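In this view, the complex is presented without one of its protein chains, the others remaining in place.
By written order: A and B. Residues from 1 in each chain.
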Amino acid sequence: MDKTQKRMTLIVFSNDMDKAMAAFILATGAASSGMQVTMYFTFWGLTLLRKRNYFRRGKTLVERMFGWILPEGPEGARLSKLNFLGAGTSVMKSVIKKKKLPRLEDLTNMASSLDVKIVACTTSMEMMGIKPEELIDDIEIGGVATYLGEARKSAVNLFI
Amino acid sequence: MDKTQKRMTLIVFSNDMDKAMAAFILATGAASSGMQVTMYFTFWGLTLLRKRNYFRRGKTLVERMFGWILPEGPEGARLSKLNFLGAGTSVMKSVIKKKKLPRLEDLTNMASSLDVKIVACTTSMEMMGIKPEELIDDIEIGGVATYLGEARKSAVNLFI
Partner (left out) sequence: MDKTQKRMTLIVFSNDMDKAMAAFILATGAASSGMQVTMYFTFWGLTLLRKRNYFRRGKTLVERMFGWILPEGPEGARLSKLNFLGAGTSVMKSVIKKKKLPRLEDLTNMASSLDVKIVACTTSMEMMGIKPEELIDDIEIGGVATYLGEARKSAVNLFI
């Protein structure tokens, strides 16, 4: 592999459980095979990085509203299709458990232990009124320039 | 064109009719111009490769449920927007017919005849309980490593 072929970036725009799983399976698969992977979490995808039950004072009404409505972390993710008010998502979760496939939470932890670089998008944080302390630890924060700097050097760039 | 510029990979995650059409139009366009194209069908996209009315014994209840609910092949695909319980999809299909544009089924066949490589994702097959014999013929089966091996050598990689 030449230098470029060793890198992959994923923009994680969606917080759907199925798309998030696809993103983390790609990221952990690539990292296991020796690639340097950067996951850039933006817009709805940013909610996958939220800590659970984190309460922050001094938010505006709209920011608190976003806080209540948006899911917290990978456990809050739902299927993009066949969700059926949560029933489809529950069935899928039980299938994953029964077949001993990794859960979304497991994949997230696996990514960290494989040194996948996690970046939270600054513009999205500002838009939704999310502060750094509300997000999981050991991540970076960066804008579109950070993403592009990585993507230009990567063989595989996907928007999920 | 150098070697890398001759290759394209598409992850087909969605089974929406509109997105599937976009994927096959890209794939057949690229293959016609001499590029080597790999389409990697995962999650909902996997249902685009299902044979019609295929019945397999020995499935669990949940697997049979997936079998009933999930569409079978390209004919079962629906628009991602303006579906209106199928009415929008029917209108779009009649427009395609009237204007003599290729149907999704035609594009699928065209892809095969242009030697587009079709790969079904092993993890998705396991998750949904879909066996190789339920999928259309002359395709490969592979995991994320298969995809990444191809993508690293390709100039154009998209997630659809």
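To be clear about the criterion, a residue touches a chain if its C-beta (ideal position, glycine included) is under 8 Å from a C-beta of that chain, and two chains touch if they have at least 3 such contacts.
What you see is a predicted model; the values in this text were computed from it and never measured.
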Q.
For the chain left out of this view, which of B:22, B:62 or B:136 touches it?
A. B:22
Q: List the residues of chain A that touch the chain left out of this view.
A: 11, 13, 42-44, 62, 65, 69, 123, 126-127, 143-145, 147-148, 151-154, 157-159
Q: Since one chain isn't shown, list which residues of chain B touch it in the complete complex.
A: 1, 5, 8, 18-19, 21-22, 25-26, 29-30, 33, 35, 81-82, 91-92, 94-96, 99, 101, 155-160
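As a convention for this text, only the chains that are shown with their structure count from here on.
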Q | Mean-CA-position distance for chain B and chain A (Å) | A | 25
